[in-house]
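Apart from one protein chain that is not included, each protein chain of the complex appears where it belongs.
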Amino acid sequence: MSGLPSLNANLEQEFGLINPVMPYLRQDRIPHIWCPGCGIGTTVNCFARALTDSGMDLDKVAIVSGIGCTGRVAGYMNLDSFHTTHGRAIPFATGLKLANPGMKVVVYSGDGDLTAIGGNHFVHAARRNMDLMIVCVNNFTYGMTGGQVAPTTPIGPTQTTMPYGNFENPFNLPFLADACGAVYVARWTVYHVKQLAKAMLDGLNKKGFVFIEAMSPCPTLYSRRNRLGDGVDQLKYYKEKSVIRNGADTKEVGIAYQGEIVVGKFVDRERPTWLDSMNSHFGSVFGDRFTPYGVTDGQE
Amino acid sequence: MSGLPSLNANLEQEFGLINPVMPYLRQDRIPHIWCPGCGIGTTVNCFARALTDSGMDLDKVAIVSGIGCTGRVAGYMNLDSFHTTHGRAIPFATGLKLANPGMKVVVYSGDGDLTAIGGNHFVHAARRNMDLMIVCVNNFTYGMTGGQVAPTTPIGPTQTTMPYGNFENPFNLPFLADACGAVYVARWTVYHVKQLAKAMLDGLNKKGFVFIEAMSPCPTLYSRRNRLGDGVDQLKYYKEKSVIRNGADTKEVGIAYQGEIVVGKFVDRERPTWLDSMNSHFGSVFGDRFTPYGVTDGQE
Amino acid sequence: MHADPKGVLTGIHFIDGDHAACEGALAAGCRFVAGYPITPSTEVVERFASRIPLVGGVFIQMEDEIASSIAILGGAWAGKKVMTVTSGPGLSLMMEHIGLAVITETPCVIVDVQRGGPSTGLPTLPAQADLMQVKWGSHGDYEIIALSPNSPQECFDLMIKAFNLAETYRVPVFFMMDEVVGHMTERVEIPAPEDIDVVDRKWTTKKPGEYNVYQAGADLVPEMVKAGDGYRIHVTGLTHDERGYPAMNPVAQDKLVRRLINKIRDHREDIVDVREDGVEGADVVVVSFGITSRVAQAAVEQARVRGVKVGHLRLVICWPFPATRIAQLAETAKAFVVPELNMGQMVLEVERAVCGRAAVLPIGHAGGTVHEPATILNKIMEAAQ
Amino acid sequence: MHADPKGVLTGIHFIDGDHAACEGALAAGCRFVAGYPITPSTEVVERFASRIPLVGGVFIQMEDEIASSIAILGGAWAGKKVMTVTSGPGLSLMMEHIGLAVITETPCVIVDVQRGGPSTGLPTLPAQADLMQVKWGSHGDYEIIALSPNSPQECFDLMIKAFNLAETYRVPVFFMMDEVVGHMTERVEIPAPEDIDVVDRKWTTKKPGEYNVYQAGADLVPEMVKAGDGYRIHVTGLTHDERGYPAMNPVAQDKLVRRLINKIRDHREDIVDVREDGVEGADVVVVSFGITSRVAQAAVEQARVRGVKVGHLRLVICWPFPATRIAQLAETAKAFVVPELNMGQMVLEVERAVCGRAAVLPIGHAGGTVHEPATILNKIMEAAQ
Amino acid sequence: MAKSEIRVGGLGGQGVILLGHIIGKAASIYDSKHATLIQAFGPEARGSACSAQVTVADEAIGYPYVKSPDYLVIMSPDAYTQFAPQLKPTGTLLYENELITIDDRLPAGAKALGIPATRFAEELGRRLVLNIVMVGFFAGVTGLLSKDAMEKAVKGSVPKGTEELNLRAFRKGYEYGVELIGAATVTG
Amino acid sequence: MAKSEIRVGGLGGQGVILLGHIIGKAASIYDSKHATLIQAFGPEARGSACSAQVTVADEAIGYPYVKSPDYLVIMSPDAYTQFAPQLKPTGTLLYENELITIDDRLPAGAKALGIPATRFAEELGRRLVLNIVMVGFFAGVTGLLSKDAMEKAVKGSVPKGTEELNLRAFRKGYEYGVELIGAATVTG
Amino acid sequence: MSSNAPVKQGKGTIFVRTEICKGCSFCIDFCPTHCIEFSREFNAKGYHFPVLPRPEDCTGCDLCGLYCPDFAIYGIKFKDIEKRRQAAAPEPLVPAQP
Partner (left out) sequence: MSSNAPVKQGKGTIFVRTEICKGCSFCIDFCPTHCIEFSREFNAKGYHFPVLPRPEDCTGCDLCGLYCPDFAIYGIKFKDIEKRRQAAAPEPLVPAQP
């Protein structure tokens, strides 16, 4: 950050003040690549706040991303961070987690990455209740490649591969996660910064497959292209059209183009994780001959 | 079939009788490869009966399979038949259907094929309401490769890659299909031959993504290995433990090891197919300049 | 056969290679495309998506490249000419279905707009490092055809050739562009439909009952039918006999794999396409393909000014490799200079063809941009010593 | 370092190649395997699944090969030695992650028990036709290491070598078995742990702050850390600088790709491993690998009885290819005979190495079984003329 | 004229590529010349640096990259910083003179001609036509391509319904350019 | 002894591979010889044809396939049909004589020794031990490997808890074999 | 069976291709009238196959056929055979289409 002039810079220096998000970032990589009014950076603030509030040892938190604009989050976080291939953040994270269960592993990626090419890993990790926290920044489009239709794009808006408007039915992501067995499912928008930060905190503290959908504007390729204005206009739409319905039936939270947005914490339940099941199963099969795996591994 | 002696053979010859399934089969490939007591062949009988009852022009019915014991069905059916790669029957069928909408396209494959490696195609085709009838022969295992754990294996039984008993949570397939938007979802077992045939008939007559789960014994690798006896013993278990609950909430129809089996037609709804949506959308965008695609194509 | 006028945008355009490639496909009769976005290839399908509704056909964006690469095979068996479009990472995901296309002899065109690799590499910058991959990337033995245009005009022209070859030989044909050619805009002239020759599928004239789906004549290429025509065909990725039935033994394997390979190897001299500039009797021959050929040509011309007897052999078809022609030239040339945007791939083929009879000087490049013409010029000068 | 006794089943066993390979991995310290069943490789992971609970580690059957091939990379960055196991169709699906392993320099072992191809081909029958694929199957430029055992004992022994090479060079190492070796049962002797040398990961001794995740010394191989150690590393499949940060320009590309390639090319002579039998001064040299070497050896011995001066060069390491050694032998040998269970892959490398100085006689085979020893014998006799 | 090389630089969203596209189109379609346009953008293109390279020549163009341009058309300070040093010593810089300040990065001997294109565009009612003002300025100043060809290229490249606005923007830039050149000639 | 080649054939489920495995194990672990076992099964192995090839030798084995076996151990009619013609003219066929009938497929000169192994197995209470009866029969008839080594190999290869039953099956076959050979020798 | 009228002992009968039967007993266990049983002899593959010891009970319902995974058995009603007998042409007793 050196070299970038700041308002009140001397005050900052005198008191050693710093933007509270900064220590969570690789500061030598700022400014980032995201467009003006892109919501991804805002979700990062929420994540940083959740990390602060969790009191976790950040050396034991890893972040894994796929490819996409959101996929770049891993590269900016000052954590052990992995920027993998398109769609495959979840299986990479699965390997990381299983090979070192002492880590808290967060997957942070885009809607296309996690649910188009990565959809299979998503449903299977949820089914297995793999102990991962998934943050899906849903901007309803493929940002990085220039605004193609995504499995989340509502019916209506124009995308480059739906040049006359999308006619394909999208996923309802919270429902999908729920149907596959996620233990925690929430949706917030980038307007709901505090709730989003809180959901992320919940997610960090929860064991098992956690799914958090963060609706976020892509002014460059989604809203401007569809004459919906800039990022801030999308945030205003989120503010106006969202209704908080904690515990809502996930079946009912599908999203229509510029329609009502149901947000909230939809699912919060308990289920043994894959690794817990393995340990308790082998414990009962082998008795004392079996040393529970990964229980002390994190400290190694 | 020539050369195989038959009881009452001269009677057959005299009256030109023939097993009603035979005309639907590539008879020069019988006997087939399936084990004694394997249920796959029984599902084929049901499919043949459904084809008879549908009165369809069989030249316009194609069958697509992936790889697996069930995947061999395509090779035995006397239809245009495609034995593709493991997990990819659905996208192949999607291409076939979209490139020649006049065909009725049936995907016939195993649980591992359709929901392990093929899971992503499954959820996306359901989401799009691609006009395909999917028959999933669920034997709760990977038959062809020798009995490994499948995403359908209930908790408990031993499989070669779960050598001390499976501890991993399985999918509830009807729920998954439902959550992704299938328009018709049913489950029957190989014991329920008539209902299975009827479901297949329904499926042939239905437009859109149809999912039929056919529970089937794999004596070689599932039941015998778990001391549950032969195929016929599994059929008896199906008979004993199944309850017909048409319209059941798919959330409630998960299967536990040798537990109760909820069978029936769970979902039957209307939703435009992908191609119908495309045609009506382009029709409204382009008006007369657009010629509806595939509407007469089948007759080309 | 002439092109179907519906797909032909006759006239003069100022468009980039990606767009021109799409127009080539439409002119060639491609009516089904399944794809998944990836830089720097996406514009090809974006244009297809916008053009196809009024041409008559379908574009579908699939959930990934695996799905795209097999959806087109389904489309081909339903009777359409088909294409998918991708770049390195997507191509790596398509490898299983390249093999399926090969063994089922399904005509299809796979466009690979090459970018820097390996892995995610340099998504927006050029490379030519997938050359070996298109030949060897799937398991088992097989042969394919690969073309490499060096301008938007060629993206149009050669795309028609690509489809024609796919239909003639029933083989997957790779259309190996690169980021520079894909995103470079130049004048592209699209002829009238009647001036475009397209090859129709090799439809059978046999009746159901007489027809075997994998029975081939002297040219080793079986005739094709489509689903719905009443032939009740069986098509499988297993080793199969002429009826298409699985045949799980070494004899069937030998018969099938040998034919699949020989249908290309036997026609190698018909298929190869090189563009030659002063190679006959040259002391130095520069061998290149794709965008690098434009850079190399500049260097060749500069070298000629400096008095070097240098020729330029450009591969329009990279696979099958023109080994025979290069071997001929090796009789007289002193040296071959091989610039390519990779760390040495085509040069391996050149070395084998030259077989020690002349020097072979590679000019590797890790990609991300094209060579400096001066680098090639220097190597030519060195070779001319 | 010696093997961790927990994983070592010291003693004499009568087991097949698949099982022996699993034991080799356990002895080498492999503690995380992700896999997906496929004939004829599944027994490797089946055994691992049954052995690992009491050894200490994890096996997970993933939803497909794509997931398996990247789960192990996650496992490696978490600090474990890792492996995945597959056959041709699965290997084709892993190609994108081979590239990721290469560019992120993640040590891992990929077992490919080869079967007849292309496509689904002959699932239960042998081939050696993935040789080129393991070298070239992913997009972009890279180098890898590949070993090829010819017996269950070697499945054990060479597997340890495979892990050691993966850790030494931080590169994906292919373990190229075939159906015959995988399913062949023979006596396998597993030594005591203290008689097994295993190479530990090249852990850094630097402190956080001093350490750059992709800074390499003279051997071009960077030191490694694992997630959770407090280094806050960044690892990406994009072209990156020494800090691991994306660096999207040709200069960074050149630096990175050149190092990735040279860390193998520069150590080629350390890595290559050939087993020689009477090649020095031989008139005919048979070059082979894997199961074919056992058939070839039988033919070589028969030829010697017939008075031919024939040697046998067997590649234990197929990649990097021992071009130098073959070039040396080409100075004196009249001919090379190259039997392999494919339609001519290794022979291309032999031809290039020989460079016209001797005859090169391929003996291709479409797979499904091994060669007849007589076929090889005849070719040796022909070569000896 | 053998060959002219042009580099256009600015920010994503300023219409940099379209600017290059119009020049290339004018040359290759309406002025019977050859033109090659190369676009450069990073994965991080959105809102950040963006540039186009145009080569215009009488004969077919081989090597497509522009190394030391004859003309530099610059719309952002970053682009100036990056590209100014590459300009041929005999070359001409055309720049947005309310955003960019010339310094010693510009090779000695090179001409620098500024235009308040953003202000002109805002005056025309649409900030977005900034690039078309620059196109006009380029046409007026360089005379490389005929005005007619340039106008046709503008018309053929902008969204339907905006032709008039864009032509006005073009002419504004053109006239300013012609005038400036005249003035320059007089005072120079 | 240089090298003995054995082919075992039957149906999936009959324990064909285990039969071969026990012979190989006896040779290579308990009798200090070399042995190579090759199994052949199709994708359609389940319940259909299945075979094993065992080579036993004093020295390391190169070429692992059995082309014309010295011994043929056959448990199903299909296997007989397929493999009988391959038997060496000097070889020995060991077969389940209630399932299989010898015909002219057997090379002239080859010995054929039958055993009602299924019936014996059923008498022992477990149809499944058919293959172990055949192992015993092989041991008794051929004497290729020591009885001790064979018994150890049986014990070490069958599921825990079934050792006794299997050893009984082995001995049943062994004794029947020894007797038959004795008889054969007497009558032969 | 040299007459062209089937010997009626019940409402129907079965036809079995004994050689392709794999002895799974689906037909036997799920025949609604329990009229079939396993043969005592083996077929060439070593399986017992179904026989009809109580022909009078067979209704020709073809449930055995619908169950048989090996396509080795089917049942037919005599009235359908009769229809067939009455029809002139010896076409197979199946829907016309396939």
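The letters A, B, C, D, E, F and G name the chains in turn, as written, and every chain counts its residues from 1.
Basically, a contact is a pair of C-beta atoms (placed from the backbone, for glycine too) under 8 Å apart; a residue touches a chain by one contact, two chains touch by 3 or more.
Computed from a predicted structure; not experimentally measured.
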Visible contact partners (per top-of-document touch definition) of the missing chain: A, E
Of E:L11, E:I115 or E:A169, the residue in touch with the unshown chain: E:L11
Sole residue of A:V21, A:V107, A:M162 or A:V262 that reaches the chain not shown, by the stated touch rule: A:V21
Of A:N45, A:T158, A:Q258 or A:T291, the one touching the omitted chain in the full complex: A:N45
Subunit A, residues in touch with the chain not shown (by the definition above): 1, 4-12, 14-25, 30-32, 34-42, 44-46, 49, 51-52, 55-58, 78, 191, 193-194, 197, 230-232, 235-236
Residues of subunit E in contact with the chain not shown: 11, 47, 76-78, 99
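Everything below uses one rule, namely that only the chains that are shown with their structure count from here on.
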Chain pair with the greatest number of C-beta contact pairs: C-D
Chain whose Cα centroid lies at the greatest distance from that of subunit G: E
Of all other chains, the one whose Cα centre sits farthest from subunit B: E
Centre distance in Å when subunit C and subunit E are each reduced to the mean of their C-alpha atoms: 37
Cα-centroid distance, subunit E relative to subunit G, in whole angstrom: 86
Residue numbers of subunit C (touch at least two other chains): 39, 53, 63-64, 66, 89, 96, 100, 119-120, 123-124, 236-238, 248, 369
Residue list for subunit G, restricted to those that touch at least two other chains: 22
